[in-house]
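Omission of a single protein chain aside, the complex is shown with its protein chains in their original locations.
Letters A and B mark the chains as written, and numbering starts fresh at 1 in each.
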Amino acid sequence: MSQLTFETINTTVLNTLARPGKIYWCIIALLFAGVVLGASCWAYQIFVGVGVAGMNTPVHWGTYLINFVFWVGIAHSGTLISAILFLFRAGWRNPIARAAETMTVFAVCIAGLFPFIHLGRVWLVFYMLPIPNQRTLWPNFQSPLIFDVIAISTYLTVSSLFWYTGLIPDLAIIRDRSNGIKKKIFKILSLGWSGTTGQWLNYTRAYMLFAGLATPLVISVHSVVSWDFALSVTPGWHTTIFAPYFVAGAIHSGLAMVLTLSIPLRKIFKYESLITINVLENIAKTIVFTGIIVGFSYGTEVFISWYSQNIIEMETFRWRAFGHYAPEYWIMIICNTIIPLFFLLKKCRTNVIWLFIISIFVNIGMWFERFVIIAGSVAHDFLPNAWGHYRPTWVEGGIMLGAFCLFFFLFLLFVKHLPSVSMTEMKELNHKTE
Amino acid sequence: MTTDAIIVTGLFKNQKETLAAVEKIQKQGWVVTEVHSPIPSKSLAKALGRKKSKIGWFTLVGGIIGFFSGFSLAVFTATRWNLIVSGKPIVSWIPFFVIAFECTILFAVLGNVLGVLTQVGLPQKDYEKNYDPECSGTLYGIEVASTKENVDSLKELLSRAGSLKGQRENK
Partner (left out) sequence: MTPIDTIDTIDTIDTIIKEPPAKFKKSIMVIPPIIAIAGILFFIFFATSAHPEKAWLVYLTNFLFFTALSAGGLLFSTLMHFTKAKWSHNLAGIAESFAAFFPVSFILFILLFIGQDHVFTWIGVDLHGKGIWLNIPFLFFRDFIAFLILYCLGFAYLYQTLKFRLKNAGKETWLKQFLFRRFEKTPHDPEKIKHRMTIFAGWYMLAFALVFALTGFDLVMSMDPHWYSTLFGAYTFIKAIYAGFGAIIILASILHLNPNFSFNLSSSQLRDMSTLFFGFSIVWGDFFYSQFVVIWYGNIPEETAYIIERTMTSPWKWLAWTVFIVCFIMPFIILLSRKIKESPWCMIVVSSFVLAGLWIEHFLLLGPSYLDHEYFVHNTGIFPISISELIISLTFLSLLIIAILFYLKQFPELLKKGSGEVVQWK
């Protein structure tokens, strides 16, 4: 850290914004093709009807909801890193804060798409918005689904504003070191920032308030998402632990995604001096912590299902472990609680290959957790007569692929056109530690 | 500031030197009007006598408005048709609290943004006056107010204090 100066920080990050090569554009084209594939599947669904997806009695919520919860979860740890760790004054967050916050904004955008996709008749989406109309019909604000509308829109707005506000000083740096059209664009984007003491004083206060507001927002948004399920009476869904359990799980999966994104980023952009192995190690340690919380939640749910002596609860949890979706359940348990324990070994925490591989496993595990909870509970609820199975169709698969491609597409566009490490925050850290 | 006041600027390498220079200049009786820096600094703000930020009030007011708006929205919409849905009271505070909470955060953030726009003074079209592009990168720029006559002595003072590039002067 000591060989970093303001100038080296600037140049290391600004060098990443140089003209990209052919390989980059090829990957972008490939990802874009994936997005188009997803969009086509969605167009097909709009044209033919939502029945082309696999949802049917009894499982009415399938991969669309699973992906919705998955992407909201990933968004959360971005805010954890950029806002919550900021409040705790954890300096190790500075190198990854920008990439994490960007990940949040894109993940929320994609998450917001899924309820829209799930609608089927997407032209009726305005029903969910409180718009005055002749029939004086309004959304039912008692419904957790409407909580979601308000919560996700708030989250998207707040994250975008937070992200943009954080970018302003960095945009000024790019403006001051570029010419021509690029200078004109960044002149507009940076809003005339000149770094005067008055500006900095107000800016830091606003940033602190942003972080202070984003923290309860993060917790409330994923609690609201969890209440989509917990406020029902379906066994396996109706349980009080969902809110903190989902928040911890969200952070768990999001941190894994941060690792998945930042390890290649670090290698390709030569960010080793900025995103040090210590930063990655701290993320790994936090993953152990969230993994323990998730494991605790699994154990508590199983214990209480027995304690309740309610035959339906007991059957739900027995079936989860040994029923039709048992493979998914055990993937979930192993990937989310057992594999992260490898991070207790320092060798695993400090080796980028191990970090990357384990992060992929955690992401897979967390996706399957949502599958087990969402599809698994409804498939096997009260009446044996109503039990059924669910299998996603190619339409859902295409849309899911499109969503993943969209995320990486947006993220790759971002890293080459905007600074993926916050130069200002790195300089602040550098200044504090020297 | 009088109409023929001139701003003389100087550039400095790091925060320590900048603070020392500001002290020196202020001791000689000059008024340091502004300092441009690449990172925030509490000590510089104190040296220039900057007052505490008022943005918090924007946020607080926004939050309070949001809290009541959230409840109002939910209560208003529920009472239009007075239908009992799934056995819950028509005006039920417990779920409405979630709406109020989210609106509190939303409006508080909008208040925050309003605060940023007004207090930080963005967007600013003429930021380039007295501003050196290096101030976003690595250097600290000091602006000192002076009259036409004293420009040269001020320039000398700045270079003695450790200023790097040639001192500019602008109106």
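Convention: a contact is a pair of C-beta atoms (placed from the backbone, for glycine too) under 8 Å apart; a residue touches a chain by one contact, two chains touch by 3 or more.
Note that the structure is predicted; figures quoted are calculated from it, not measured.
Chemist: Of A:L14, A:V52, A:L231 or A:L413, which one is in contact with the hidden chain?
Modeler: A:L231
Chemist: Pick from A:T104, A:N202 or A:T239: which residue touches the chain that isn't shown?
Modeler: Touches the omitted chain: A:T239.
Chemist: For review purposes, identify every residue of chain A that touches the missing chain, sorted by number.
Modeler: Residues touching the hidden chain, for chain A, are 88, 144, 216, 219-220, 223, 227, 230-233, 238-244, 292, 296-297, 300-301, 304, 307-310.
Chemist: Can you list where chain B touches the absent chain?
Modeler: Touch with the absent chain occurs at residues 87-88, 94-95, 97-98.
Going forward, only the chains that are shown with their structure count from here on.
Chemist: When the C-alpha atoms of chain A and chain B are each averaged to a single point, how far apart are the two points in Å?
Modeler: Chain centres of chain A and chain B, defined by C-alpha means, are spaced 30 Å apart.
Chemist: Hey, which residues of chain B end up touching chain A in the complex?
Modeler: That would be residues 15, 34-41, 44-45, 48, 50, 52-56, 59, 73-74, 77-78, 80-81, 85-86, 88, 92, 95-96, 98-99, 101-103, 105-106, 108-109, 112-113, 115-116, 119-128, 131, 133-138 of chain B.
Chemist: Hey, which residues of chain A end up touching chain B in the complex?
Modeler: Against chain B, chain A makes touches at 5-7, 10, 130, 136-142, 144, 146-147, 150-151, 153-154, 157-158, 161-162, 165, 168-169, 172-173, 175-177, 191-206, 209-210, 213, 216-217, 220-221, 224, 227, 424, 427-428, 431.
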